[in-house]
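Every protein chain of the complex appears in place save one, which is left out.
Moving on to chain A:
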Amino acid sequence: MKARITITLKPGVLDPQGKAIEGALHALGFGGVDDVRQGKYIEVEIGESDPDRAKAEVERMCEELLANTVIENYSYELEAA
């Protein structure tokens, strides 16, 4: 199965990179743009066909390495190969 994992900063955590992107968008004329937050997107191919086991495995990967849960949230979608 393929996991598509999205990692975002928790609400309330300062995102200076998001702010810089927002400033650049304003400079390009996108005046209505507000509250830009940036994050990470990770794809993982998992050798597991059982959705429940795949889900458990992805969650462990996120908790142990892919996200730092002090400041980041994660979400994911699973897609059958």
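Here is the rule we go by: a residue touches a chain if its C-beta (ideal position, glycine included) is under 8 Å from a C-beta of that chain, and two chains touch if they have at least 3 such contacts; residues count from 1.
Definition applied: contacts and distances are computed from a predicted model.
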Missing subunit (named according to UniProt) among the choices "Phosphoribosylformylglycinamidine synthase subunit PurQ", "Spore gernimation protein", "ABC transporter permease" or "Peptide/nickel transport system ATP-binding protein": "Phosphoribosylformylglycinamidine synthase subunit PurQ"
Those residues of chain A which, in the complete complex, touch the missing chain: 13-14, 16-17, 20, 64-66, 68, 70-71
